[in-house]
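One protein chain omitted, others in place.
Chain lettering (A and B) follows the sequence in which the chains are written, and residue indices restart at 1 in each chain.
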Amino acid sequence: MIESYIPILLIIGIAVIFGVVSINLSWLLGPQRPYREKHSTYESGVDPVSTAHYRFSVKYYMVALSFIVFDIEVVFMYPWAVQFRELGWTGFVVMSVFIVVLAVGFIYELKKGALQWD
Amino acid sequence: MMEQLLTDSLNTAPITGMVILSLIVVMINALKKEPLATEYWVSLVGIVINIGLAVWVFPERGTAFSGSVMTGGYASVTAIIFLTAAALTIMLARVYIDKIGANFGEFFHLILFVTTGMMSFAAGLDLLVTFVGLELMSIPLYVLAGITRRNLKATEAALKYFLLGAFSTGFFVYGIGLIYGMTGTTKILDIAQNINAYSSEPLFMVGAGLMLVGFAFKVGAVPFHMWVPDVYEGSPTMVSAFMSTGVKAAAFSALLLVFTATFDFMHSSINTVVAVLSVASMVIGNIVALSQKNFKRMLAYSSIAHAGYMLIGITAGGGVSIAGVLFYLVAYMLTNLGAFGIASFIENSDQTGTDIDDFRGLYQRHPALAVILGVFMFSLIGLPPFAGFFGKYYIFVAAIENGYTWLTIVGVITSMISVYYYLRVVVVMFFQPEGEQVQTARFGREGAFALAVAAAGVLLIGVFPSVVLDWVSALF
Partner (left out) sequence: MHQYVGLIVLFPLIGLLINGLLGWKIKNEKVIGSIGSGAVGLSFALAVAIFIDMLGAAPEQRSHVVELFTWIAAGSFKVSAAYQVDQLSVLMTLVVTGVGFLIHVYSIGYMHGDRSFARFFTYLNLFIFAMLNLVLADNYVLMFLGWEGVGLCSYLLIGFWYQKKFEGVTITWTGDAGNKAFWVNRIGDFAFMLGMFLIFKEFGTLTFNEVMGQADTMAVGNSTVFWITLLLFIGATGKSAQIPLFIWLPDAMAGPTPVSALIHAATMVTAGVYMVARNSALYALAPDTMMVVAIVGAVTAIMAASIGIAQNDIKKVLAYSTVSQLGYMFLALGVGAFTAGIFHVMTHAFFKACLFLGSGSVIHAMHEEQDIRHMGGLKKVMPYTYWTFLISSFAIAGFPPLSGFFSKDEILWKSFADGSPILWFIGAAAALMTAFYMFRMVTLTFEGKPRWADDKHPHESPPSMTIPLIALAALAVVGGFVGVPAVLGGGNAIHQWLHPVFAQAEKTMALPEHHAHTTEYILMAISVAIGVTGWWVGRRMFLKDPNADERIAAKTGFLYRLLARKYFVDEAYDAAVVRPVVKTSDSFLFRFFDVRIIDGIVNGAGALAGWTSRTLRVIQTGVVQNYAALIVVGLVIVLGLIIL
């Protein structure tokens, strides 16, 4: 019973090591020329310490929303890709429907100018 | 596999049809600029086609997608109710959205999305489908409530609705989680097979209770009703109309399917809770409505009260109750859409002018509107021969047959109280002189047609209730 959790333990270990190593590696290898903007928490220019009731430009949300949607899409597609053979054409059709729905949303978003920065 | 997928998609034709229709309207809206005629007509024709599809799959009673969606029968009947509500809403709102500056194409496809969500919500036989349906129904509605972005009241309503809606959905999901934890499945029919064993598990019952809270919030039952008056008053009138009829109908249909028809909580403590909610809704809703000055707010409290009447049917349980509640939903849908519709006709462009006093002397200006609104008010009171009478009648008969005479008595007493505030509208329209500020109704041909359909429906169902009753009987 408990042995079956060993792969998960391994994954956790690898993830921790990967994270620690890559952050430290970039710190070790990268050039360091700090200036004020670079030191701020959000390089986008949002001030992290002020009143919480601060007006954000709606554009940030637009980008963030699109990001989440397509991020989630990958979460769905990844297991499908793994099981592609077993699911066969049925799986393909179902996934196509999913992508079409998403595409319609994306076209709507583009046409309404949600991703135009100016 | 593929054949199965195809048959399943065909058997759930109204839902798949609505998904396709919604996407088409989204595309039209994206690819083309003003005016809105295309969106309007495509939505309307599409809805009518989907009603046809729902009738067509009516005999295909069963389940689809490995037992997670219901097909035919009950699913068809509820789909027809929601689709009719959507069609009437779109027609009544055609001129209205122009007037209040909400003439966005989004109005149409959001309504279509909501309708799709309602249909999945009410046909879901897997708690996950039910949940997705609930969300697909709710989220576009939050947007619709605030579609007039510049109107502070509407924005306020939208935000309130969103916050509280999200809050209550949390309970709903938590309930699903507990039920899954106790049973190891989310398939409603599988759970129903062992319902007697589960009913003695406290955690399962807590899960059911949490789901009930989610339902109660959506139908606006006391004490989960606080959002109703604020949101109905603040939202654009036709959105409130759709909320008070379609959403309520969807939540009741889902509640009927899960709690009454499948789980059959007839003799459990859940039933006591529903009875308590029912009494509280009837009493608070009707009495607070007495002192309202705004027509929409009054209808909001009245809708709380009507949720109370329908909860009597849920308490009573059994086939007659299910038919009774469905009948009530149809009657209430037609009546309330019409009443809100007339309010939207005479509303000002800044969404004011919906106080009861603004209806003064409506009879002199628009005799037909006044008479029709009178019919709707009498139907809401529950006077024969209007549809509302039989709605109440069937539910009361079902309650008496199942030994809930005391609930019926509360129902009759509170509906007597309701006479006062409904009648005040009639008095103001017919027996009081016009005010200084005179609003002229604007509704266009589509609005007039939809109103005529609603009024004719209220009368026809009132005179020949069997027409509807035959449809909604013997579904389980």
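As a working rule, contacts are C-beta pairs under 8 Å (C-beta built on N, C-alpha and C of every residue); 3 or more make two chains touch, one makes a residue touch a chain.
In this text, all values refer to a predicted model and were calculated from it rather than measured experimentally.
Shown as candidates are B:82, B:217, B:295 or B:345; the residue that touches the absent chain is B:217. When the full complex is taken into account, the listed residue touching the unshown chain is B:400, out of B:400, B:441 or B:460. Looking at B:99, B:160 or B:366, the residue that reaches the missing chain in the full complex is B:160.
For subunit B, the list of residues touching the undisplayed chain reads 152, 155-156, 159-160, 163-164, 167-168, 171, 202, 205-206, 208-210, 212-213, 216-217, 223-224, 226-227, 230, 269-270, 272-273, 276-277, 284, 287-288, 290-291, 319-320, 323-324, 378, 383-385, 390, 394, 396-397, 400, 405, 408-409, 412-413, 416-417, 419-420, 423, 427, 430-433, 464-466, 469, 473.
Heads up, the rule we're going with is that only the chains that are shown with their structure count from here on.
Note on chain placement: the centre of subunit A and the centre of subunit B lie 38 Å apart, centres being C-alpha means. Only residues 1-2, 5, 19, 23, 26-27, 29-31 of subunit B touch subunit A when the two sit together in their complex.
Against subunit B, in their complex, subunit A makes its touches with residues 88-90, 93-94, 100-101, 104-105, 107-108, 110-112.
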